[in-house]
Each structure stands twice: as C-alpha cells, then as structure tokens.
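One structure, pasted below without further comment.
Here the complex is missing a single protein chain, while all its other protein chains stay put.
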Amino acid sequence: MTEQHHLAFGTRGRGSTEITADIAALVARSALKAGIVHVFVRHTSCSLAITENADPTVRRDLETLMQRWAPDGDPAYRHDLEGDDDMAAHARSLLTGTALSVPFADGRMLLGTWQGIYVFEHRTHGHRREIVVTLLG
Amino acid sequence: MTEQHHLAFGTRGRGSTEITADIAALVARSALKAGIVHVFVRHTSCSLAITENADPTVRRDLETLMQRWAPDGDPAYRHDLEGDDDMAAHARSLLTGTALSVPFADGRMLLGTWQGIYVFEHRTHGHRREIVVTLLG
Partner (left out) sequence: MTEQHHLAFGTRGRGSTEITADIAALVARSALKAGIVHVFVRHTSCSLAITENADPTVRRDLETLMQRWAPDGDPAYRHDLEGDDDMAAHARSLLTGTALSVPFADGRMLLGTWQGIYVFEHRTHGHRREIVVTLLG
C-alpha cells in the first residue's frame, strides 16, 4: 500500500531547515503499520539530508565544508547563468542527494536519537521548494 | 505490489547518459497507481544521479569537480590494478551513489521540471552497465 503527500517550504537562502516534525506528522496519521517513508525534493539546487540535530554548529561546519567541495564562483565553471551560487548549488545537491528514506513502525519513524531530517537550500536567495512524501508499507 | 525490470546500457567512456525516458516508459506502462520507482546499477565504478537537464555545461562542470574530489592516478592510491581511472571511479561512485528513487503517480514520475536521471560512467573506456528498475506501490 502507498500513501503520497505534497508539501512545499519557503527557504530563506542558503542554509538548512529541519522538517523532521512535518514528516513525523504524516507518519503518525498513516494507516500503514510498518514500512519506509520516502522524501523527494523536486529541484536540483537544494537537497535533503539526515544529520545531527542537537548542536547547530554541526550544520554550520557542513556549510564550511560544502564551500570547499563546491565553491561559489569557481573560475573553472562554465555554467554560471544564474550567478556564482548556481553551479555550486547543483554540485552540492549531487553530493548530498535529492531523496532520503527512513523506516517507520507503529506511527513513528525509526530515527536515532540524534538524527534530524533537513532541507539544505544551496542557493543564496530563498526559494519555494516542493517535496513529495511517499509512505510504502 | 512490485514490478521489476532489467535494463542494460552501453556507455562510451567517462561522462553521463540520460536515461529519464527509459525509466519514464516503465512507469507509464505500470499497473501501479502510485509509489516509487527504484533504479539500481550493479557496478561500483559508475553511478546514478539526478541533476539539471537543461544546460549540458552543468554535467561538464560536475566532471571538473569530480576530478578534484577523486583525481585519476593519485599517488596516494594503493588500488590501481586497472589503471589510473580505477580507484577514481570507485570513489566517484561512492560520492554519487549506486541507487536512486523517484515517486510516481498515475503513470508519471514526479520529477521537477529541471530534473533528469543520468548514468555517470566513471571509467575512461565504455562498459556495458546493468540496471535493475523496481516499482513499488
């Protein structure tokens, strides 16, 4: 059996927004006893990731590393139509992923204590981001 | 319910090949109303990724960055049995992934406008690459 939901979030520019509670709410009201919840972002310049949810400096440090992995405005880029953050955003999306999935049972995701689900906006400016949530069980 | 298909592609050496239409065709003729389509490559030196499908310079720039993330012939590598591109290919496969999954409904994948599905060949020479496509719903 499958349940599918469409969500949208407004980001406020580069950085991460926790959406664990939004996904948990869909799992809590599911008719499915156990399965996986699949989360998919319909864009190539933001991404979804599970990371540490206690100390916000973790996510700040991840941004520091992303700037090394895929710098803004690198002179080697050929794709720069939308500015210095354009190609950097696509590359960060590739490294961190457009989908994630978490097992659930009895109305709760089986996340570890320190795991949170985040949307990472990789563009400098905020965007409206569409997410599809599919529960399979 | 599950549907499973086996595909094979011949790559022409390092670079990306779009397979969105191949996956879309399997979804279009599925008996499942909604769910996810899971795509899996049975190799450790190529990968599957969703990225921007409009401007081919995006994928060229991704190759530029991959050469930094996992250079060919790095002197630190111990694994070089099959040449300079061997270990680089395994590392790029690790970073970008051997599986991806996309939600679908009513015969269509719920991809965003600018999202395409690509096989990235990380070896210098072309290979025959086997893919397993599983529809769950």
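Odds and ends about this structure:
Letters A and B mark the chains as written, and numbering starts fresh at 1 in each.
Just so we're on the same page, contacts are C-beta pairs under 8 Å (C-beta built on N, C-alpha and C of every residue); 3 or more make two chains touch, one makes a residue touch a chain.
Bear in mind that the values here come from a model prediction, so they are computed numbers and not experimental data.
Residues of subunit A that touch the chain left out of the display are 32-36, 49-52, 55, 57-58, 60-62, 64-65, 69, 95-97, 100-103, 105, 110-112, 114-115, 136-137. Taking the complete complex into account, residues 2, 4, 38, 40-45, 69-70, 76-79, 81, 87, 90-91, 93-95, 97-99, 101, 130, 132, 134, 136 of subunit B touch the chain not shown.
Please note the rule applied: only the chains that are shown with their structure count from here on.
Separating the centre of subunit A from that of subunit B, both taken as means of CA atoms, is a distance of 20 Å.
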